[in-house]
Structures are given as structure tokens and as C-alpha cells.
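What follows is part of the complex, with its chains left where they were.
Note that the chains take the letters A and B in the order they are written out, and that residue 1 is the start of every chain.
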Amino acid sequence: MTEPWKAKFEDERARLNDVVLESGHLGIKRFFALDEQAYRSGALPAKVKELLGLVASLVMRCDACVSYHLIRCREEGVTREEFDEAANVALVVGGSIVIPHLRSAAERFEDLAAS
Amino acid sequence: MTEPWKAKFEDERARLNDVVLESGHLGIKRFFALDEQAYRSGALPAKVKELLGLVASLVMRCDACVSYHLIRCREEGVTREEFDEAANVALVVGGSIVIPHLRSAAERFEDLAAS
């Protein structure tokens, strides 16, 4: 059984986003808005976009980004089989240096699926 | 009007794959097989997997990889609107350094769509 990382992750993320945005820099604020809008359902459904975000985060090896997209993937109903196939694309594209990130992603996916 | 890059790209790719594989290294041969299998239809359809490959290639900034997945995306029926939404995810995740690759990708996508 793993720690309830999801609530902790989301609280810390919200708290630090405030620290970033509280100084009121317009460009950073707009970038955050574009980031959120990029994953909204359109010609491609939100589920596919979250899988795109997950694979991009895995090959770029950003654990915090992976955690965020895992939470969203689960909300969009991504199954373990779909996660594995997306993760396999990331593994083949990005190589064995993706494996440490794949390890924690698999654990977090299972944790989210069990809750 | 752009040059007929697709045939040239595929010929060069096939010719150089032969140079890589002709020495018979088993590990490299197996990696090439895993690479091809990763994009086959399964729990996720081939079209989604090609979009995953496209976005991964864009954020990793590999023009040859982008060209390959663009050809496959068109074969799977990806529209310009879907391409734009996937490219936008890559742009937001990977930043402005993705733009030069996005430029040639957009041109190549239009070229494939027109043929």
C-alpha cells in the first residue's frame, strides 16, 4: 500500500502555483491558461489528449507532469491496458532512461486505480 | 509547392536501415521490431498511437521521427484539425524550441494532405 500521494500532490501543486502567480506576471499567467486549454476536448477527445500529455511527460522525464496526467487519465477512464500501450510507446521512443519514471508511474497508476 | 519528399524520405530510410542491420546485431534488430510493434492497433487504436508517436517526436525534436509519424498519421486519417490539437500539446509541453520542428511538420502535413 502506498501513501495517499494524490491529495498531497494536488495541495502542493496548488500552493506553489499561487507562489508563482501571486506576483502577477501576465506572460506566466497566460502560459498557465494555454497549458490548461491544450488538454480540453476538441477534434481529439480529452482522453486522447491526456494520453498525449502522459507520453510527452514520460519521454521528457518529468515526474510531476507524469503524476498530473496520470490523475487526469484515470478521470478520463484510461485502463491499465491503455496505460501500458501508451507507456510502451514512451519507452520505445525515449529508451531505458524512461524506466525509472515508468516505475513510479505504474505504481501511481495502480494506486489511483485502487482508490 | 514542396518537393516530393515522401518517396525520397522512405527510400533513404530503407537504404540506411539496411546499412544498420546488415551486420546482423541481434539487439538492434530486436529493437527495430519492438519499435514497429509499439504502434500496432491494440487497446488503443493505431491512429491514437501514431499521434502519441508524433507528439513524442515533436517534444524530443526529431525531424526524421516526425516525418515518419506524419506519413503514418495521414494513412490513419488524421485531419489538420487533429494534427493542430496534437501539435499544440507538443508546443505547450516542449516550448518554443519545438516551433522550428512544428513549422516543417505543418508543411509536410499539408504536402501529404494535398497528394
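Quick note on the criterion: contacts are C-beta pairs under 8 Å (C-beta built on N, C-alpha and C of every residue); 3 or more make two chains touch, one makes a residue touch a chain.
What you are looking at is a predicted structure, and each value in this text was computed from that prediction instead of being measured.
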| item | value |
| --- | --- |
| Entire complex copy count, 2 subunits given | 6 |
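Criterion: only the chains that are shown with their structure count from here on.
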| item | value |
| --- | --- |
| Rounded Å distance between chain A and chain B, as computed from the means of their C-alpha atoms | 23 |
| Partner chain B, residues of chain A touching it in the complex | 34-35, 38-39, 42-44, 48-49, 51-53, 55-57, 59-60, 65, 79, 81-82, 84-86, 88-90, 92-94 |
